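Note that this complex is displayed minus one protein chain, with the remaining chains in position.
Showing chain A:
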Amino acid sequence: MNRLLDSIKLLALAGGFHFFSSCSYEPEEPAFGFYPSRNFPPVEYSSPRNPITREGFELGRDLFYENGLSLDSSINCSSCHAQTHAFADHNVPLSAGVGGKLGKRNSPALINLAWMPQFMADGGIVHLDVMPLAPITDTLEMALPMQMAIDRLKCDSEYRSKFEKAFGTDTITSQRIFFAMSQFMLLMVSDDSRFDKYLEGEALLSDSERRGYSLFNTHCANCHTEPLFTDYSYERNGIDSEFDDLGRGRITLDPADDGKFKVPTLRNVELTYPYMHDGRFFTLEEVLDHYSDEVEPNMSHRLPQPLNLTSAEKEDIIQFLKTLTDYSFISDPKLAEPRR
């Protein structure tokens, strides 16, 4: 009884505080939501029934870091998508799922997903709102049937109240799980690298970085296009002439697409090694050696021949790529694992 009274007092107190704060003259913060850099194009993501709210975002973050979404409660999304690595894996070519089983492709950075029209290296996933289904249910990843994921969350009263705060009732469905996770992933925006500051006139580039930028524009930008540093097309960049992994061709069933992979963003590329869909190159030096000397000829009309770069040119391009590292993104507390 006493306890009940205490909690009523607490509630009253909270109410009082609420009243007090609503009368104060604090400057109003902009509503919680999505405020991308003004240099970025319009977003691709469209889901009219999923407006971003603070509660939805926070629920999505809890789910992203939730081990309970894997079969043996051993891993979560961040196991393969770590903030310190721009949400790529911890520098391993292939990622380990439940039971240590290795997946088939390198785990990519999760950056600026709101602009991505299709997901995965082959573009087989066409909407961010169904993206989590693949890693949660894939036996090489989290290996949990979706219905079990829903049932586990339903048994957790904390989650029920979080769903209620985010969506108005405590009903838990796959759609609400996905909506919340989209809200979290949409705010993984990286637009504050030194290069972005340079464009805004707030930072300088060294001579080498500026030379690298201009070489990049000549040789790389036709596929890795600003400001997202990808045009999201599917391309062959000459790493193979025979394809173990058919890439885009596996989805379109068109042999002309065999060996094509989605052009990845190069934002934060310094942190996301190893590189390419199978993680074959560990360093940017190896990547530049590839583009300079080892490109399989005539695999793409946008990269028909090796580029024949001098070692100074390669070094300049690498210096430029490192200006794309966004330290405020990888240390943003909003995106970090919440304390429990």
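As a convention for this text, a residue touches a chain if its C-beta (ideal position, glycine included) is under 8 Å from a C-beta of that chain, and two chains touch if they have at least 3 such contacts; residues count from 1.
In this section, contacts and distances are computed from a predicted model.
J.: Missing chain, UniProt name, options "Ferredoxin-type protein NapG", "Glycerol kinase", "Probable cysteine desulfurase" or "Copper-binding protein MbnP-like domain-containing protein": which is it?
T.: "Copper-binding protein MbnP-like domain-containing protein"
J.: Of A:92, A:134 or A:199, which sits in contact with the chain we cannot see?
T.: If we include the chain that is not displayed, A:134 is the one touching it.
J.: If the hidden chain were put back, which residues of chain A would touch it?
T.: Residues 18, 21-22, 24, 26, 28-29, 31-32, 47-49, 51, 53-56, 120, 124-130, 133-134, 137-138, 145-147, 150, 165-169, 173-175, 178-179, 250-251, 253 of chain A touch the chain that is not shown.
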